[in-house]
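Shown next, in structure tokens, is the structure this report addresses.
Entry: chain A
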Amino acid sequence: MNAADALTVIFCLAGAVFFLAGTVGLLRFPDIFSRLHALTKADNLGLGLIVIGLIFQSDSLAAILKLLLIWILALAAGSNACYAIGRFALARSPQDAVREDDP
Partner candidate 1 sequence: MNGELTTLFPALTVITPITGAVVVFLLPARLRARAGLPAAGFTVAAAILLAWGVVTEGAVRHELGGWGAPLGIDLHADGLSSVFVLMTAAIGLLVSFYAKPFFALAGEKGGASELFWPLWLFLWASLNGLFLSSDLFNLYVTIEVMGLAAVALAVLSGRPPALVAGLRYLLAALGGSMAYLMGVALVYGEVSTLDLGLVSEAVEGSPAIRVAFGLMIAGLLVKTAVFPLHFWLPAAHSSAQAPVSAILSALVVKASFYLILRLWVDVFDVAVTVAAGQALGVLGSAAVIWGSYQALRQRRLKLMVAHSTVGQIGYMFLLFPLITIGYREAADAPWLAHAWTGGIYQALAHGFAKASMFLAVGVFVLAVGNDDRRSIGDLVARLPMTTFALALAGISLIGLPPSGGFVAKWMLLKATFSSGQWWWAPVILTGSFLTAGYVFMVLRQAFAPAGKPIELNPVPRTMEVTALLLGATAILIGLRAEEVLILLDVGAPFDEAVEAGEGGEP
Partner candidate 2 sequence: MNSFYMALTIFLVLNIAASMVRVIRGPTPADRLMTAQLFGTTGMAILLLLAEAMEEPALRNVTLVFAVLAVLLVICFVQTAESKETTKP
Partner candidate 3 sequence: MTAPVESYQIYAVTAGILFSMGLAGLFLCGHFFKKIIATKILGTAVFLLFISLAKRDFVEFADPVPHAMVITGIVVAVSAGAFALALARRIWNETGRSTFEDSQ
């Protein structure tokens, strides 16, 4: 268990925690907007941490750059998905966006 492996384990576990947070958020949050927030933010961070964890394992620069490219693409996809679905949901049912007293 040299240093690189230890770092990988730490980062990947952190990533897993964020994935768990994302899923719990998706299931437990009351309305679409909070779910959307939990989903896209938590997962991308989870994926990012796993990518960083795996960067310690990879040997060639190309592999590292590819991993980072994958993460950046996932971030772009996640944020735009959040924006698009949010806008769509707002157009569909504006009333539950401004509800203050959530059960």
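Inclusion criterion for the candidates: all candidates are chains of the complex that A comes from, given by their letters.
Methods note: contacts are C-beta pairs under 8 Å (C-beta built on N, C-alpha and C of every residue); 3 or more make two chains touch, one makes a residue touch a chain; residues count from 1.
Not measured: the values here are computed from a predicted model.
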Subject >> Identity of the candidate that touches chain A (this complex; choices 1, 2 or 3) >> reply: 2
Original post:
In their shared complex, at which residues does chain A touch candidate 2?
Top reply: 5, 8-9, 12-13, 15-16, 19-20, 22-23, 26-27, 32, 35-36, 39-40, 43-44, 46-47, 50-51, 54, 57, 63, 66-67, 69-70, 73-74, 76-78, 80-81, 84-85, 87-89, 91-93
